[in-house]
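In this view, the complex is presented without one of its protein chains, the others remaining in place.
Order as written gives the chain letters A and B; numbering starts at 1 within each chain.
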Amino acid sequence: MSEKKRIELEYSQLDSERMRINVGPQHPSTHGVLRLEVEVDGEIVTEVVPHMGYLHRSFEKYCEQLTYLQVIPYIDRMDYIAAINNEWTYVLGMEKLLGIKVPEKVEYMRVIMAELNRIANHQIAVATFGLDAGAFTPFLFFFRDRELIIWILEKLSGARLLYNYLRVGGLAADVYPGFKEDCLNVVKQVRKTNAEIMDLLINNKIFIQRSANVGILPADVAINYGCSGPVLRGSGVKYDLRKDEPYSIYDRFDFDIPVGKGEVGVIGDCWNRNIVRVYEMEESCRIIEQAVAQMPMEGDVKAMVPKKIKPPVGEVYFRAENPKGDLGFYIVSNGTDKPERIKARGTSFVNLSVLPEISQGYMFADLILILGSIDIVLGEVDR
Amino acid sequence: MENTNFLYELLGKNALSITLIVTLPLVFVLIYALIAILAELKVSAWIQERLGPMRTGPWGILQPIAEVVKLLQKEDITPDKANKLLYNLAPFVMFTGAYAAFAVIPFSERFVPADINVGLFYVFAIGSVGSLGIVMGGWASNNKYSLMGAMRSVAQIISYEIPAAMAILSIVVLASSMNLQEINSAQSGWFWNWYLFGGPGTIGKWWVIPFTVILAMIYFISSLAETNRVPFDIPEGESELVAGFHTEYGGIKFAMFFFAEYANMFVVAAILTTIFLGGWNSPFGDLMQGPIWGVFWFIFKGFLVVLVQIWIRWTLPRFRVDQLMYLGWKILLPISFVCFMAISLYVMLK
Partner (left out) sequence: MIHYFKNIWAGASTAWVGMVITWKHLFVKKVTIQYPDEKFPIPERARNRLYLQMNRCNGCSSCVLACPVNCITLESVKGTPDDPQKDFYENGKERKVWVTRYEIDFAKCCYCGLCTQACPSDAIQHTVEYEYSEYDREKLIYKFQDLTSEQAEEKKQRLADHKMKEALEKEKKAAAVESKNIKPETDAEKSA
């Protein structure tokens, strides 16, 4: 807040008027329908007010009249870029409520799919960040690689983007032969493209000038606002739910948590958030390799799926590490087969709240980049 | 200077030959613009591992015609509160500014529309008319995004004209003439006679070669800024300002802006070729040299420069406005001054 006052003092001496610009619901950048009301003084941004709700579909209310099984397609459609992670959080919450323990094969499959989706999500995040900065080519390279991941998931579950594949207690269908080779192929291709993109985009001087020292988010501000995921880790805070509160079988794998170190620019700026995502792609590749090596191919994936899901009266809150941050589900059950209330703590919703704080004092062109580096998806913000 | 124009010898100096002289480069520019549009689409696609337009004609070669037809058949809209006269004139002013520079560019040793002694001076003067067209377009649209885009564009063009002029001035000092045809003739012979490599002279010129190479690069970068191409396309930056100064234009006026941008690209490529890369001279000495070969070499080298401009567009991200100004004023300008001094020193000592 002191930043804002400083701008008022300096610029009040000049006789310039502040303009209110509407960065309207339709963006050329691919973030979805979000309206930003920006107050600009020449080129410097003094205030940003985000208006959301353009994509509100009232999922949470509607899910109160569906059975626990029918809720899963709706959960997919929240963060539609990395849908498996949404389903996994919900299914883990239900399994905790019901007290079910799933077989080994199911755990490994879920981990592999979640990490594949994490790579897919970060590919889009880095690609659209480059697009906002004006580099058109990395966008297409990343989408070409993302196709490989989507083909694997289509062969597994039947759909490209909204899978409806995880069930309470197992999976919907068994793995297909050739799954392990496909995953290793993807890992190889992702590593190759990442090396290229480091040269083409990330270490490019023009890109560094655009994104370093822009949108600096100090660590204490990030923690106070409740940010999570790469937004928090880019500010230097080493906090990841897969290591700090491990769920499923994450404690069996050997991987690091990348943190923004300020190699270029300052810790907490856009460049560091971006590089955290690139490094996380590499860590996901490591996890996939280890999981593919350890996964058993025999076993029934539907063994522990109950015929009718009727949990006892109670409530549960479960949180897991989405690619964008910390997604939480609060499920209240009243003993019937329909939930009493499902509330989703949307990652992007909380991360977006930090935008007005970190964009004051920067130029208008930087505002677009800052929004891109927070990496929101409107399905999760509005639900 | 006698007029080295074959049309004058052929038809005499009358209205017919003057009309022909004026329209021949126009025909060339129009055909070139179509080819450049196709090249941009195809090259950008191949860099991004896709195929580009493939359906319009075999391998998509009729795509530019399809685009032009699409633009021509659109409704001609003028916004209600816009300044009608300026709004309608702006695209044509910009195209005039781009096309008028063709008056002094030599296509071969027997064809230059106007062989004047201050050719380079004329080119720089008339090039500013283009930025006048941009300001007219941005102001007359009555749209705050267009105005912002137009202001940024004009600031950019004016700032980058100075390093470009310094680069050209150094070559003028080397060649002791502003006449483009003379500068061209002086580079005849093998390719080491080009001004890129220090101009015609003995081996004693080796120490001026780094300076001329740097000057060529400075001129190339400034030319990217003159034509609003990436990495300097803030005026058209899609992520921020919708479409900059041509937000409110559609149909044939937008086609005119489009054409003017491509024509501008070729103008700066042609000047770069003429001054640094030997113009219509063959790089192999007397092999393939002649009035008709000259046209081929000129267009070939110009098109290569245009291809490099397209290549850069799809590789680099965009500059921010203040970084763009920093680059122009604080980096390119001092370096061009230093090179100018070095070349003047060389000429004095020669």
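Convention: a residue touches a chain if its C-beta (ideal position, glycine included) is under 8 Å from a C-beta of that chain, and two chains touch if they have at least 3 such contacts.
Everything numeric here is computed off the predicted structure, so don't read it as measured data.
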* Structure fact -> Omitted chain touches shown chains A, B
* Sole residue of A:48, A:106, A:127 or A:156 that reaches the chain not shown, by the stated touch rule -> A:156
* Structure fact -> Among B:51, B:77, B:125 or B:345, contact with the omitted chain is made only by B:51
* Touching the absent chain in the whole complex: find that residue among A:21, A:55, A:100 or A:172. => A:172
* To do: Since one chain isn't shown, list which residues of subunit A touch it in the complete complex.
  => 66, 69-74, 137, 144, 147, 154-159, 162, 164, 172-173, 176, 196, 199-201, 203-206
* Contact set of subunit B toward the excluded chain (per top definition) -> 43, 45-51, 54, 311-312, 314-316, 331
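Note that only the chains that are shown with their structure count from here on.
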* subunit A-subunit B separation of Cα centroids, rounded to whole Å -> 45
* To do: Spell out the residues on subunit A that touch subunit B in their complex, using ranges where they run on.
  => 19, 21, 28-29, 43, 130-137, 140-141, 144, 200-201, 204, 206-207, 209-210, 363-366, 368
* To do: Please name which positions on subunit B make contact with subunit A in the complex.
  => 44, 47-50, 144, 230-231, 233-234, 237-240, 242, 314-323
